[in-house]
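As you look at this complex, bear in mind that one protein chain is not there, while each of the others sits in place.
Each chain gets a letter, A, B and C, in the order it is written, and its residues are counted from 1.
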């Protein structure tokens, strides 16, 4: 079974296999993979207190996402707790309410043709997005780790990580997110102020890699600021 | 057996199931869950050196708690090491002495109608409760993570985390705790100075979520103070 | 077998059980326990790079210790890699060279009647023992965590943690250790400058608890110094 499903997992644009006509196999495979991602992030303190949310595209045309339900411990997700939603956030499969921030996931999938969207709440992103809020973003430059971001070939790259004011009103916030993604077409992620990081990728592995890289870089920036001008 | 017991675990006010007339099943289920909580907290360095203590309500009227015995390694608790106590701290089940701070647990269950009470000793709470002791508490505001606290709907919430002077005299300390809980009816937790955090919840899951959130926020506050006014 | 041996493990002064006339059972039980301690300490970054060493008393009169051999990864110790030594550091059992610091273990067992001696190399103790070297020690006072040290009843306790200059000459160093232990009879541990922490206990569990408490307190002190006088 896994062998048959494997090609589908690689490409959300592929036609459905006849052995998985209702997409259940793909849904469960993605949910299983996102559960594992959650476990790893929880161990790193990136999704404490039921924070964070994750999604992956079952298909992109029309948009169908496997997404975390709201209020669950992200370190102990079960595949059957995930929801399938359409682009109007209707729940097509599963029990529970999708994450409050579901609209942001849909916006990102649409704007970036993403196969997966991951959102973490680390201490580092909370500190940094508060410190730099007035500047509207953070410039990250000169680090080898930047090369792990999709399409980047050199550490001389300058990444602009936009900071968006936090809000509980998801419709207007999703429009700000959409505008921000259009304004910075090269950005690999963005921060919500004192809230956390959003990033994405062609598939779950790439999105996870982007989380690791951006979290690493934010920790590095804060720790370097701590040292100040000591040398 | 687990299926039969599950509904009881959800509600400490429910009448006892005929299959668990003496509460043994519920006691063991809560003790097992608290053991797992302890393991996770120990891995995060929140209950080193046998510090910390945990309880959950077997019933609330009358108050019966499953609670940690004193002096045990919180990362290696066995369910059979827990004690059952009544509201006068008499041991009804199990061998050993209940935690020195048992009276505080009873006070919290009474004042907040809590189903579980958790107490951690992290480095962050130790540092922060020392730094802010003279102010009597810490104000935490503007963080998305606050929304994970029970009943909070927005990051614009301002949480006051009271700091109570540490003491080895449990009877007077429990009266100060009771007064503090009455004075700050919206507080989700409190600190004992250079000692640690107390929080609670309707059940163990909620109390654990509150620990994760408040520990996250305290770490965030200290790390932000480290950076100072660098920007 | 474990049941028969258990009482011996509790008390290094007990006569040998007839079923363990040559002490092999006790030796292996202690070695197994110390291996587990090493695994936990390695995960916390307290014994990286084969640093650290551990011992426990098989008997105290005459002194016989189960002790780590030099140069091994402390996160992957096997019970059969431990050595048995006498008070002149002769190897009575096992292959390999005992830790260079074996003499310090013997001195501590003798001066404190300890059942176990543990030595860690954490970042926190390295930083702190360098910063305070000129003062000859660190005073730790007011922390609830101090109550976890053997015999301490209140956070108002003041613990003096002596700092001894580091040396590669073990015979003179062991005399300085002996003098220091005599000079500060109430001390629960000491630091070697930019080297690490020694502590001990009546048995392995107590020594491990002392490590956790002193490492916690040193991390707390450094983190509090980082914040400075910000409030």
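Keep in mind that, in the parts below, contacts are C-beta pairs under 8 Å (C-beta built on N, C-alpha and C of every residue); 3 or more make two chains touch, one makes a residue touch a chain.
The structure displayed is predicted, hence computed values, not measured ones.
Colleague: Report, in label order, the displayed chains that the undisplayed chain touches.
Modeller: Output: missing chain touches A, C.
Colleague: Kindly state which of the options A:32, A:60, A:112 or A:209 is in contact with the chain not pictured.
Modeller: Going through A:32, A:60, A:112 or A:209 one by one, A:209 is the residue touching the chain not shown.
Colleague: Taking the entire complex into account, which one of A:79, A:94 or A:148 touches the absent chain?
Modeller: Looking across A:79, A:94 or A:148, the contact with the absent chain belongs to A:148.
Colleague: Over the whole complex, note the residues of chain C touching the chain we left out.
Modeller: 45, 48-51, 73, 121, 123-124, 126-127, 130-132, 135, 166, 168, 192, 194-196, 222, 225-226, 228
Colleague: I need the residue numbers on chain A that touch the omitted chain, in ascending order.
Modeller: Missing-chain contacts on chain A: residues 44, 142-145, 148, 153-155, 205, 209-210, 212-213, 215-216, 219-220, 223-224, 226-227, 230-231.
In the analysis below, only the chains that are shown with their structure count from here on.
Colleague: Over half of the interface residue numbers used by both chain B and chain C, so same, or under half, so different?
Modeller: Different residues, largely: of all residue numbers at this interface, under half are found in both copies.
Colleague: Quick check: superposing chain A onto chain B on C-alpha atoms, how many degrees is the rotation, to the nearest 5?
Modeller: Copies differ by a rotation of 90 degrees.
Colleague: Averaging only over C-alpha atoms, locate the centres of chain A and chain C and give their separation in whole Å.
Modeller: Centres of chain A and chain C (C-alpha means) sit 45 Å apart.
Colleague: Centroid of chain B to centroid of chain C, CA atoms only: how many Å?
Modeller: From the centre of chain B to the centre of chain C is 32 Å.
Colleague: Among all residues of chain A, which ones touch two or more of the remaining chains?
Modeller: 226
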